[in-house]
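As you look at this complex, bear in mind that one protein chain is not there, while each of the others sits in place.
All chains are identified by letter, namely A, B and C, in their written order; residue positions are counted from 1 within each chain.
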């Protein structure tokens, strides 16, 4: 009897070059959302040092006695890698926010004809804001 | 084998309506269709449904217009039934949710249409047929009616008594396009054919690729006569490369036709000095072809329809969809260049002979819709009269097949004492004969006189053998070649202009096609979705149907409605107020005539000059 | 016949040369000169061009086609030629086993949605001159392929039927005393676009979510439901019933506003907009009961 053929995954992601704006927006939004929630968990973990900090715990940094919380944060901030990641985080957050706004508009049925343009706008704006923020993020750090 | 009370073949407007009606009458109905219902060609209808709904209009006016439009070849009982029932059927559609266009007060809109004395064409945008089709399919889904879609019906299972009036139809044989399986469908009460038009007999048509006249051919070979086949409507404005219809609305809004010399030929060459481009369809179609024949066609093929002068605003407002059609199907921008148009086959007025209850002379065999001829359209169909025919007569056929009593019909069917044999015309070939031995007449379609199941089994067996033969044959001719030849013959000689010599030539060419068909083979070896096989079978049907069209065109030596004969350019009422009937008599079609019925319920329709 | 028609060669199946020979319809083509429609030939000469199409081939029953491949055809170009015209030409002139659905040739039957150069399009509504060559023609993604360009539409139909796509008023009186219902032109305008769907399945095929979740109703079915839910002729209770079908697990919420459906719909139906509106309707309905 007749059978049929399933072309499988080729169609899902093998054709990424043919994806349209809406699909890219969806993928990016997903990705940035996951990064953000992941960050939230780590963020709280890092901030947890404040519990120790509140109890007066200290640690020695460069011969100075510092509050653990302050030390942890400043220690991390002193790393160039962390600064870079922060820039990335900003980019991710900004995109998620802007595209999130775009999605909220879509949900309200506003400007649906311009959905692709608003996606590109989110991308461009994200890029611009990220670049503009680099100086702020990279002040006072050495490689 | 499948078994149901009523089997409806075809799921266009007529089939769907018949199925719903039979279901409501309590029958167990199944629909068998080679296309999924929503793919049927009813979906292409744009204009609307004629129904006398408004105050000031009434069914008698509608009947009168229809009779006049038919050039007095419509049968009054049929015409009146149509006009009387169309309003309630239209409102019924409205209740089923059909999205008709609306007036400010919330009532359905109606617009004027050619040949109508009152604006009674009820419409749903420019896609009335689409909505009609989908609305009715929805009701079929609601009722849970069984649909066998993509099942191609090959044959009717009919007994083979000598006189078709004694025969009985017990079901159909169909094959599942997807798997290639051939099965019998037993119909305990009746089979309703609703297979649509035969437009593919011509190479340039507004009809779908699926409009291959299968129902015509099956009924014909089972013994039901085909009626008035010579009456084919040609639409003057179809796009040359695809046949897509450019609505009359363009000319209505002021669009102008030009020949290659830039002349507004409708006036300049005197085809219609009063109405010009807005003359009736047949007049415009003939004018266009004359221009092309006399060397003033563009690329020797078409003329130009220009609407640029209407201005972008007006075009966008009223004719926007035309811009899309020209752009999508012809690659032409109607705002900057004129659109190429030429006449295209559009509608077949004739069809399987039935009475007002949709029944043919074969017991248990019904037909409705474009494949049937009740006859409401006579020599010429008015725009907007086909869709009401689907719902009015589709419903009647369905109910009657399901055993409801609709009263005795006034229209008679089949060969009987009220017909007159054709004796005068000299036929160039023996119709139906391939010139080679094809013994077996009706039996070739599998009929036997036996119990229903026996008949069905025999028919299934014959069908299987036929398919095996086509599939096993290693080489020969392919259907596409025969089909192209047939279509060309019809378009060259049985088109808008018909001459005795031309039609005879066509008959000889059709005969050649029939002979070549003896050697046809199917190249695609697969049983899975074999469209090659399906088209090969369809081509055989087209040959039979084309032949009846040409035969009718040859015997009717007058000019009536859409049928124009060079040697006989007048309507001959004394001689020709009668229907042409052609029946497949053991493979040698016989031709006879039945008088038209002009006596209506309250009045008799007196033939008058048809002028608008 | 002519020089511009290079013979179609089976491209991506080099492992099996025997098959290539068997499949290549070149021989038919050479002898089949009579088949060519005069016009086509004349115009092809006039324009002297051919269009190169690559068509997906698969047939579970035919050796050599069980493993999908692409066949190349060179079709003489005609002004106004559509993708459907091109595959029809290839079928009628080169290889009669080339299989695809088609019927109306005018974008109303919805049979011939293909995946053309990476996008779902109606073959009959796509001018081939607008496309980059070679034109790659494949069956709709995310549906099982039955043969060549024919896909299994059953699932699509099932989804369409799930939303109870029919007027539900039970009270349809006897035909004789039917009264026409009223509907404002505004309301009719509201459902107009949604009522244009021709069930081609392009939207469903383009939607990633529908690909991942087989039970997702999909844009076409939701749009169908929209047509009924927004029609004032049906009463409130039925509308609520419809919304309840739509707001289930695999209903409207699945849509992630990817807009692919809207982009490919040959009838320009604003599908995403309709889906979003139904989401809002559903939320509104639920808020009422808080």
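Here is the rule we use: a contact is a pair of C-beta atoms (placed from the backbone, for glycine too) under 8 Å apart; a residue touches a chain by one contact, two chains touch by 3 or more.
We take it that contacts and distances are computed from a predicted model.
Peer 1: Name the absent chain by its UniProt protein name; which of "pyruvate synthase", "Succinate dehydrogenase subunit D", "Phosphate ABC transporter ATP-binding protein" or "Lysine biosynthesis protein LysW" is it?
Peer 2: The record names the chain that does not appear here as "Succinate dehydrogenase subunit D".
Peer 1: Please provide the labels of all shown chains that the missing chain touches.
Peer 2: A, C
Peer 1: Tell me where the left-out chain touches subunit C, residue by residue.
Peer 2: Residue positions of subunit C that touch the missing chain: 209, 212-214, 237, 240-241, 247-249, 251-254, 256, 279, 282-283, 286-287, 289-290.
Peer 1: So which bits of subunit A touch the chain we can't see?
Peer 2: Considering the whole complex, subunit A reaches the absent chain at 30, 33-34, 36-37, 40-41, 44, 47-48, 50-51, 53-54, 67, 69-70, 73-74, 77-78, 86, 90, 93, 97, 100-101, 103-104, 107, 133, 136-137, 139-141.
What we mean here is this: only the chains that are shown with their structure count from here on.
Peer 1: Between subunit A and subunit B, what is the separation of their C-alpha centroids in Å?
Peer 2: Between these chains, centre-to-centre, one finds 64 Å.
Peer 1: Can you compute the centre-to-centre distance for subunit A and subunit C, using the mean CA position of each chain? Integer Å is fine.
Peer 2: Distance between chain centres, rounded to whole Å: 38 Å.
Peer 1: Residues of subunit A that touch two or more other chains: which are they?
Peer 2: 2
Peer 1: Mind pulling the residue numbers of subunit B that touch at least two other chains?
Peer 2: 178, 527-529
Peer 1: In the complex of these two chains, what residues of subunit A are touching subunit C?
Peer 2: Interface residues on the subunit A side: 2-7, 11-12, 15, 17-18, 20-23, 25-26, 103, 106-109, 112, 115-116.
Peer 1: For the complex, which residues does subunit B have touching subunit C?
Peer 2: By the definition above, subunit B touches subunit C via 35-36, 38-41, 43-44, 53, 88-89, 91-92, 94-97, 99-108, 125, 127, 129-131, 134, 138-139, 141-142, 178, 203, 208-210, 239-245, 301, 325, 328-332, 478-481, 484, 522-532.
Peer 1: What part of subunit C is in contact with subunit A in the complex they form?
Peer 2: Per the stated touch rule, the residues are 58, 60-61, 68, 118-119, 141-142, 144-146, 152, 208, 211-212, 256-260, 262-263, 270, 272-273, 276-277, 279-280.
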